[in-house]
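Below: one structure in structure tokens.
Every protein chain except one is present and positioned as in the full complex.
First chain written, first letter: the chains are A and B, and each begins at residue 1.
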Amino acid sequence: MSAPLTSLDRPNSYIGRSVPRPNAKRLLAGRGRYVSDLRLPRMLHAAFLRSPHPHAKIVSIDCEQARALEGVHFVATGEDLAKICTPWTGTLDHFKGMTSEPQLPLPLDRVAWAGQAVVAVVAESRAIAEDALELIVVDYKELPSVIDLDTARQSGAPLVNPGSASNVCFRSQLDSGGVDDAFATATHIVEGEFSFGRHTAVTLEPRAIVADYDHSAGMLTVHHATQTPYQFQDLYSRHYGIPEARVRVIATDIGGSFGMKLHVYHEDMAVVGLSILLGRPVKYVADRTESFVSDIHARDHRVRARMALNADGEILAMDVQDLTAIGAFSTYPRTSVVEGNQVIRLIGAPYGFKSYRAALEVIFQHKVQTSQYRAVGHPIACAVTERLVDMAAARLGLDPFAIRDKNVIADDAYPRTSPTGYRFEALSHQACLQRLHAMMDYDALRTEQAELRTRGIYRGIGIATFVEITNPSPAFYGVGGARISSQDGATVSLTPSGEVRCLISVTEQGQGTEAIISQIVADQLGVVQDQVKVITGDTEVTPHGGATWACRGAGIGGETALQAARALKRNILEIAALILQEQPSALDIIDGQVVDASTATPRLPIAEIARIAYFRSDTLPPGTQAQLTVSHHFAPQGYPFAFTNGIQGCSLEVDVETGFIKLLKHFVVEDCGRIINPMLVDEQLRGGVVQGLGAALFEECRYSDTGQLINGSLADYLVPMAMEMPDIMIAHVETPTKDTALGAKGCGEAGTAAASACVLNAVNDALAPFGASINSIPITPTTVLKALKRF
Amino acid sequence: MKARAFSYFRARTIEEAFDAHVRCADEARYIAGGQSLVPALSLRLQAPRLLIDITHIAELRGVRREGEFLRIGALTRHCEMLSEPLIAEFAPLLRAAAPFVAHPAIRNRGTLGGSIALADPAAEFPAMALALDAEIEIAGRSGKRRVKADDFFIDLFETALEPGELIVAVHVPLFKSGQRIAFDELARRRGDYAQVGCGMLATYTDKRVDDIRIAFFSVGSVPTRAKQAESVLAGAVLDAAHVAAAQAALANDLMPPDSDDVPPAMRLHLARVLLGRLLGRLGEGA
Partner (left out) sequence: MSERDAYVPDEAEETVRVRFVVNGRKVACDASPRETLVDCLRTTLELTGTHAGCEMGACGACLVQLDGRAVHSCLMFAVQADGAAIDTIEGLSESGAISDLQAEFHRRNALQCGFCTPGMLVSAHELLSQTARPTRDEIRDALSGNYCRCTGYEAIVDAIEAVAKARASASCEDGGVA
């Protein structure tokens, strides 16, 4: 199924073309401008003393020696900042009954995880600030802590929030009905308990912020490496009581984000307050050891799930319980329950069964918060579903492709509402399955696998279908009371020289936002792409909007740009029509020339229109006011989300003596609707897949029984590196959404969504001759050897 | 992650280095490649008052034959293990291990002497010094001495080096005809510290092993020779029974530590697998 032809499919269209990113050359020459690079006059540096205990009462803090150190300007404790910053609470109204304690930049009397910032030092250099940290004496009285999920759930367990009755943050249930009947009548029931380790984003540039409060102007400027500058403009304004118009947040080049840099962090809020208290710019860049104990973590779920099937292998029902531990607080302003919420709503999503029941329980513990990180909930939902499907296939003697082919929602059966309540406009599972089967050369892989097994070489082949949630409407956060916009804004101008400038609220973290926006604007206006300058990431310059998260940049930001460009084109053609004494409808713009729409004969460069409008308006008919700047906002309507889908496959080899796994090749077939830039989409998928592969084999935040993160460095926390990663083949099916003219959906999380599920299935496939089974991620050599009972 | 303040002195001779060390009592550290020391300083795990840079001391450089030994200067960088023809010819086990030492840019700075002096039980070269029966040439204020690798590694990060002493060179008995080597390690990712690693040097007469030295790393608090396994194999033809006996003997040779992610029993298992594979390669003439 490929997209129907529209005006977007013209031969010279920029839509659908692999154009390199104009802004990448700067980065290749070392001319990136990251917040960590920034130096302002009179700028000071902050460092934080962190709690060594997972749970303790702060009895006293002695900062005298630190304050006395030469080069130290300020030492702040919780009370200093509490005087100027109002607390925040990480709950939202649409998550009924959820709780979380109010939070402040620095705690007043109690720490709730090892690594929590307790005291801030501001000094002339980071080194001096760290010297001062060594001179601070905090007297802690240790309190009982809860580190693991099971302990936290026991009655009588130490309470993370002393005022609560239990450690439950949130519970939720889904029940479509009919589940018990389905299981009672099922021919086959497969079930398992699946665990997913904590991991974290590990952006290569750690979190970085420079806050600069100017008392004379009453103006706060924050250079903040974030995906969501408008959200932070709003938060800094409200929590520090500064009028919104006097808060400017600038997000320049950002060294990776992946969802991690859109949450409120205690240190970041503290730095803003420190700048207000000092009236000077204050910079804070988390070092890597701080990142590991203060960036949000993700996952950490344990899912019990079962699946009922009839004798033909049709799925009848699923019954799911998801437990997740989220740390000491729910994050702000998006909460820490969204991942669990998405797990229970995305499980089973590719398949056409009717009966579904799920229970979610979100638990507090004394660890750093978990929250939204790339592909929120998807890898868990996908792995649970796809592992059960493979277990069922094995039970029934069906091939993994055959059982999926039998159960996926048919490509002609849309629109469709899932048993969890999601409304799917149009998905393409069947087409994707066929494409993957051919692309993998599946039958040949199976033949090779069988032959190698006879020689003691154990290869595994795994596949996993997935559904990804993109382009969220206000149903995601807005309805819960969060001031997180689901709309975007763009301002497009024809400049006096006849070039085009587009200021847009979606932001760039390297995924190519600026490139695709310039492609869309160039395409819709009829100018060459390098005549379009796109500007992002500055609340004082660009219109308010949701920015870049949940795969909304292309789908929502792109549609905003498209509509803004179309509006500007209408305005340009109106002026052109006056000058040329034609009807606007008889004219078009191609390659920067106004042309006859029917013959494409050039009539007038748009630069000439700009010249006349800006400098010789006297030559236009009286009453003409040329509008060569257009602002336009777009909020998604229609479906609450644009769902995408796809399927991944992988081939790997397990060394059954050592437990080591070698990834051989990975495959992706993905349908993100209309593709604006195939190269950038492929690179999003590859990067996403590798994050999923990291989760599958390497990444885990490991804690001691006493609540200490024991692998919090880049030497100990294993991220995926080049040598271990496979080449990744990619193919596309295109099913544009009809909710927008552009038809684009998101693609940034699809890679991560299913990669770890593929690996899980492939490892189990490789181990099948031994009757060994693994249902936990990451899959380490230890896990494999334990499953094989080798030691 | 910024180091505490310290002073810096660049020594041009061994004597200058000693003098500086004495002046600073025990609060000085020598720095050569610094690839392990600098992170320790940045993390403030160590905080000397004085850093003595020994990389400009000519006497610590150079690779050359000295009688029956190859003398490898302490400042020889890991990357030179890959490029230096004398090492390929006379100490091929070091050549075989070098690609596994961290990453290319680390190998460009890290030095053999630094690696031996640090004595990280998970590092490749200290264990290879054991396998090669190397001698460590040490300079102190009272003169120079040579310590056999067998006597050099004492406990976790503890060596025969006395305070203020430094390594001048590592002397490796020349590789001879009739000898074979094998090296490999099991690391999760390329360049990571291995879960288990092993190198061996065997002297053959025809198909019989006259003598073999086997050294493991990442198996305990020090790089460790598998002496019982060695004695099982000495004088034997490497058939399946002898290999199995050597693997069994590792239970007595190695005492893997309790670690959070690799249980001792698993480490022993991996060591046995690795030993079996390496003996297999040795038998093939590796």
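Things to note:
Keep in mind that, in the parts below, a residue touches a chain if its C-beta (ideal position, glycine included) is under 8 Å from a C-beta of that chain, and two chains touch if they have at least 3 such contacts.
As the structure is a computational prediction, the values presented were derived from the model and not from experiment.
Considering the intact complex, the chain excluded from display touches A, B.
Considering A:Gln116, A:Ser485 or A:Gln691, the position touching the chain not shown turns out to be A:Gln691 (whole complex). The hidden chain makes contact, of the residues B:Ala105, B:Ala251 or B:Ala265, with B:Ala105. For the options B:Pro92, B:Gly140, B:Pro173 or B:Gly191, the residue in contact with the chain missing from this view is B:Gly191. Counting the whole complex, the residues of chain B in touch with the unshown chain are 1-8, 10, 31, 34-35, 38-39, 41-45, 47, 51, 53, 55, 79, 99, 102-106, 108-109, 189-191.
Listed for chain A, the residues touching the missing chain in the whole complex are 20-21, 24-34, 36-37, 39, 69-70, 127-128, 131-132, 134-135, 201-206, 253-258, 287-288, 509-512, 679-680, 683, 686-691, 713-715, 719, 721-723, 725, 727-728, 751.
Note that only the chains that are shown with their structure count from here on.
Mean C-alpha positions place chain A and chain B at a centre distance of 44 Å. Every residue of chain B that touches chain A in the complex is listed here, in rising order: 1-5, 43-44, 186, 188-192, 195, 260-263, 265-266, 268-270, 273-274. The touching residues of chain A, counted against chain B in their complex, run 125-127, 130-131, 134, 287-289, 657-658, 660, 698, 702, 704, 710, 718, 721, 723-724, 780-782, 785, 790-791.
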